[in-house]
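Quick one: this structure, given as structure tokens, is what I'll be asking you about.
Excluded from the complex is one protein chain; the other protein chains are retained at their positions.
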Amino acid sequence: MPRILPDVLKNLFRKPATVKYPKQRRELPENFRGKPVIDKEKCISCGLCVKICPDNAITLDEKTKKPRIWMGLCMMCGRCAELCPRKVFTMSKEFELATYDKYKAISE
Amino acid sequence: MTFIVPIGPQHPALEEPAHFRIEVKGEEIVGVDLRLGYNHKGIEQALSDRSYAHGLYLSARVCGICNSTHSLAFTRAVESVAGIECPDRARYIRVIDAELERIHSHLLWAGIAAHEIGFTTLFMLFWRDRELSLDMRELLFGHRIYASGTYLGGARVDIKEKDIPQLIRTLAKLEKSVKHYIDVCTSDRTIIARCSGVGVLKKKDALELCAVGPTARASGVDFDIRRDDPYAAYDEISFDVIVERDGDVLAKVVVRLREILESIGIIRQAIDAMPKGAIRTKFPENVPENEAVGRTEAPRGELMYYVRSNGTNKPERVRIRTPSYANWPSAKPMLVGGTIAEIPIVVASIDPCYSCTDRVTIVDAETGKFRIMTKEELRRLRR
Partner (left out) sequence: MIEALGYVLAFFVFPGILFASAVGLLFAGIDRKLTGHMQHRIGPPIWQEFLDVGKLFGKEDITPAAANSFVFNCAPLLCFGAVTAVMLLLPINSSQPVLTSVADLIVIIYLLNIPAVCMMLAGYASGCPFGTTGSSRYVVQLFGYELAFITAALSVAAKVGWSLSLSSIVSYQAQNGWMVSQVALIPAAIAILIAAQGKLLRVPFDIPEAESEIVHGSLTEYSGPKLAILRIAYNIELFVVAAVVVNLFFGGPVPHTIGGVYIPGVVSFLIKCFGIVVLSTVIRNIAARLRIDQALKFFWTFPTLLAAISLFLVVVT
């Protein structure tokens, strides 16, 4: 008598384990590292974020000297959020970043 | 007369490209030729171009399944070079990170192995339970796969008190499921027919060919870095090293599933024994001239990082020896003498991680043969 048979028959009557994404969505925990969101008011243009990003994804805008992240390179490691002296960056919970033109995927 | 069955570079049994040329007579295998290198990414060169802080993230991305272990080995090597000790609480957080990853990696492997022998129900059920361990990594560290729990000089995030009850509940669920799966795998007649006595690696061969990890432990070689060369907080936690005698695929399945139970025990001890305190110390920007080796027990075996510094903030040379690279030569004695039907399950039983393997070019007799082959193929194509 195979030991997997009771599991298989029980599963027929249980609710499936599938989360019917995108109609249903899971609760994300608070540490979740999604797209970094920039609060430009707090920025003092020290340029630290440009140096510490492992992917060189952050650049400072020529005129305003405020940071801008290109999501095509960003790996959402969270270093910018951790090391910015004025806490300009926060890791949001947004992860659905698919787009038709990747050069337009910029966070600023 | 022998007939050559090509497995790969594209084949449903392989997750990533690799090329096996298997000589068969009817169904019996008489020779194996292995060609790797399809996944070469140039990571060692890239690590020498980046500072240590950036290199930590790159080392995690060598492999998707064993990423915490790669960054932990890199950290161990670099902290030895710089002479820095990380605080106690950080050591326990590193243990929890590494063991959660071992659980997820072994459950992933178990699902793949079940799929190779055609048992899709078990594949789906293993991967359903793997989601529980991934949810825990997301809860504690913020990402399901690239948790990045370690940091040069400590741990990246702290484990909060309010997350611990959910961790304990999930571990209890996982333990119950895995005990049931061990029962199923050791008693199901079709699994025993496919896995028992298949792909046997004798202890002598395992020692000669330097097999590591569960591949060697299933053949009776009693070696585990966590016990024999302890790192993080493993010297303060008690656990068993699972060793089996038979050396066949069923022994490897049992070793890996029992290691999941041990990991659950280790995490419970780590949660109880974790001291309070800081999680990071200062790590210098420029590291003085030195060289060191950092070893960890990845889910697949012994992972070794050699780091040499030259006084700047970038390493002079980083050399990675992954467990999958050490386990490939043992594929040959396991395959020769068996049948074609066994190729996927025997190759899968080493738990090969092709990304980990192909960071270096193979410069030995194999490549020599390959070069000659390429010229002949080009000549044929030119006609």
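Labels A and B are assigned to the chains in the order they are written; within every chain, residues are numbered from 1.
One rule holds in what follows: a residue touches a chain if its C-beta (ideal position, glycine included) is under 8 Å from a C-beta of that chain, and two chains touch if they have at least 3 such contacts.
For clarity, every value in this text was computed on a predicted model and none was experimentally measured.
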- Message: Given the contact rule set out at the top, which of the displayed chains would the hidden chain touch in the full complex?
- Response: A, B
- May I ask which residue of B:Thr2, B:Thr121, B:Ser187 or B:Ser238 touches the chain that does not appear here? B:Thr121
- Specify the residue from the set B:Thr190, B:Ser238, B:Asn286 or B:Thr312 that touches the hidden chain. B:Thr190
- Message: To test your reading of the contact rule: which positions on subunit B touch the chain that is missing from view?
- Response: 3-6, 11-13, 26-27, 114-122, 124-125, 128, 188, 190-191, 193-194, 339-344
- subunit A residues touching the omitted chain (full complex): 2, 4-5, 8-9, 11-12, 14, 16-18, 20
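Here is the rule we go by: only the chains that are shown with their structure count from here on.
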- Message: Taking the mean of the CA coordinates per chain, how far is subunit A from subunit B in Å?
- Response: 26
- Task: Using the touch definition up top, name the residues of subunit B that touch subunit A in the complex.
- Result: 50, 53-54, 57-58, 121-122, 125, 128, 131, 138-143, 146, 148, 156-157, 163, 180, 183-184, 187-189
- Query: Tell me, which parts of subunit A touch subunit B in their complex?
  - Reply: 2-4, 7-8, 17, 28-29, 31-33, 52, 54, 75-78, 91
